[in-house]
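Sharing a structure with you now.
With one protein chain held back, the other chains of the complex are shown just where they sit.
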């Protein structure tokens, strides 16, 4: 089945089995292997990419459902040099093995837009907004990305530094 | 030439005098940019041209396997092969096995055993065909539950614990249980295999390549010299990738059969079953103490399980043997042969569950006596190893306890439970000591120093531990090079054999091999400078001796100098008891309505000799504390009582800690050099952080709300059961 979409600002076309997940299309068909398969069932977040600006689990989506969509993967978060968020992950050791990292980065990128739009979270004391990127808000909003190395302190410090909400752990 | 060192005694401190100032700093990971841009290549990432895709198939029951429809499956679109080869392995090899694990596909010893591989042109075709394969098993019920079988082995007994218990004014006799747990690295086990003639290359997710090569060769029945393994980036291990596993052997067999590369990635549900789990334990703790808390008796008996044919037995009590002094002792394990998925090493095998329960018991004893838990530990620190009578290489527990208590603000603690309440939440604090044996293995490494800089090569792996960073620092420090002039190459069996990653021994063992390789180069540079090696100063690419300064490039004169280091453990590991030490402190909130527990803050103070990289060591300890939170509150594999299969075998139902479960973590390292631990005077740090961490949380739950949870994890229902009483 034919599919045309944009991946990291580049138009791509594929002739693809409808069963292929967006994640497998990126990894095995477009050879963008930054996005990782940790569970293939939406339970770990390692496959998180941005679709039309929003973070989703690419494992739980069929590639053919993304006709015309704009996809951004970890490879598309920077042009050449690492982005400020990527550099902050290195500085704060926001990873160890690095396997969940592409998903953490895409998720954090989407999450920062969500909080900028005033979306509430489970951690929000009230539903009125706007919301500050406190430890409680940040950790709740990033809980869809498991890190078995348990680099949550570094991840959170990197995100907060990038978002300009302090260097706190 | 090789500089060999067998560590028989104490080493002299050398690094302190070196000038580069790289060792011990919080250097960013040199592999960091690759990892944050998605460019680091993991096992499943690089698919060669013409690659086929394999999917393992699990046994649905016990006993002889009958395949109903292999021919039909072979005829399915895209399917290339249905492989049932007697060389396929039952479960992952144990760490350092160096030989094939139990093999065979004719019958299943546990539910979930891989018994076939389906290979197809695409992942999607392989997955569907694997699901279409109809397997029947004829096995009757086999023992799967603790208590169902006779045990093997007996604990070691010294003195008369029964008598000590009878006489002691304070005694504790309690039983705890811990469930099976899983490593669950974020990267599922994966292998891509291809053959060139009779030579096999496998890119796989592995921790210990020199052993894994032999395990794979032995599994396949080929010469290890014909096997090359690649694992430059590994997405976490925690023990699960110590030994060669089902996917690598199957991929190699399939690639040979089909004459093309084959990739096999374990589905996450398969990882839970085929990779060794941390055994469930039942632990009976007996403590006898006088009125001051001084222990006269200590008993820790553990019941653990494994499959028939596995040599591994969870060494629950290995740190208890030297943790506290007491004359009367019963310490050790009993093994039950159960047909659950195989047990093996998971991060800090032994201490992770053993120290945790010992430290829960110590808290109970402190509470019974009415003595501060920190003080109880301090009063029972032995002068020498209570088992062998040998001295400790260093003993940092008292300092860790005192420093940790100060950092945490322990002195403010209310002596009795249920003293602090905020709305629905009970607030309490708890602590635990940390112990982890220090082990050195054998390793080799090579350094090539050229005018461009140094290239370090060893088949050592970096499973997230920071190997790239610390080897960069060690080589750079010894050779006077900034980090960017050192390139570290890992994870390829064509390089000299490192120690592998596991048992917390990787950094010290392989690090010392790199150190020795650098010393060999230093000696040659000193010769060229016409001075003693001890007078040679190397910094930023310049050699200095007295008032003579020469650029390294000039000294090398365009050529490359090679150094080769080889280290192995010697008598230094039997003359003295080597251990790392620490102290955990935790504050929790327990909801009085629901029994939910939230960890509000946690602090760990650790001593592990020289800290090679402050940043990566800290991250390792963050991991340890977080695993402690998981062990205390959420983690546990549930075995079906009828056939032992793992019921909750996915990441939605096996609950590892998420971001919101982890509060700000305070990690502090005590300044220490352990001269018995080799020239770098550094000990393992990767596992210490988990040892006892869960006890701090569980003890804090008791302090908060008065509920003592003795069956882990302390899920809301279990805490609630206590609150209801």
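For clarity, chains are labelled A and B in written order, and residue numbers in each chain start from 1.
The rule we apply is simple: contacts are C-beta pairs under 8 Å (C-beta built on N, C-alpha and C of every residue); 3 or more make two chains touch, one makes a residue touch a chain.
Please note the rule applied: contacts and distances are computed from a predicted model.
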| item | value |
| --- | --- |
| Protein that the absent chain corresponds to, by UniProt name, given "Homoserine O-acetyltransferase", "ABC transporter permease", "XRE family transcriptional regulator" or "Molybdopterin dehydrogenase" | "Molybdopterin dehydrogenase" |
| Residue touching the undisplayed chain, where the options are B:292, B:574 or B:594 | B:594 |
| Chain B residues touching the omitted chain (full complex) | 58, 60-61, 77, 111, 124, 127-128, 131, 424, 593-596, 598, 633-634, 638-642, 645, 647-648, 650, 652-653, 655, 657-661, 715-717, 720-721, 724 |
| Absent chain, residues of chain A that touch it | 1, 17-19, 21, 40-42, 45, 48, 54-57, 60-62, 64-65, 67, 107, 110-111, 114, 117-122, 124, 127-128, 139-145 |
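As a working rule, only the chains that are shown with their structure count from here on.
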| item | value |
| --- | --- |
| Chain centre separation (chain A, chain B; CA means) in Å | 28 |
| For the chain A and chain B complex, residues of the former touching the latter | 17, 19-20, 24, 27-28, 31-41, 43-44, 46, 73-75, 77-78, 82, 86-87, 89-91, 93, 95-102, 105, 123, 135-136, 138-140, 142-156, 168-169 |
| Sites on chain B touched by chain A in the complex | 28-29, 31-42, 44-47, 122-124, 128, 183-188, 233-238, 265, 267-268, 463-466, 615-616, 618-620, 622-623, 625-627, 650-652, 656-660, 662-665 |
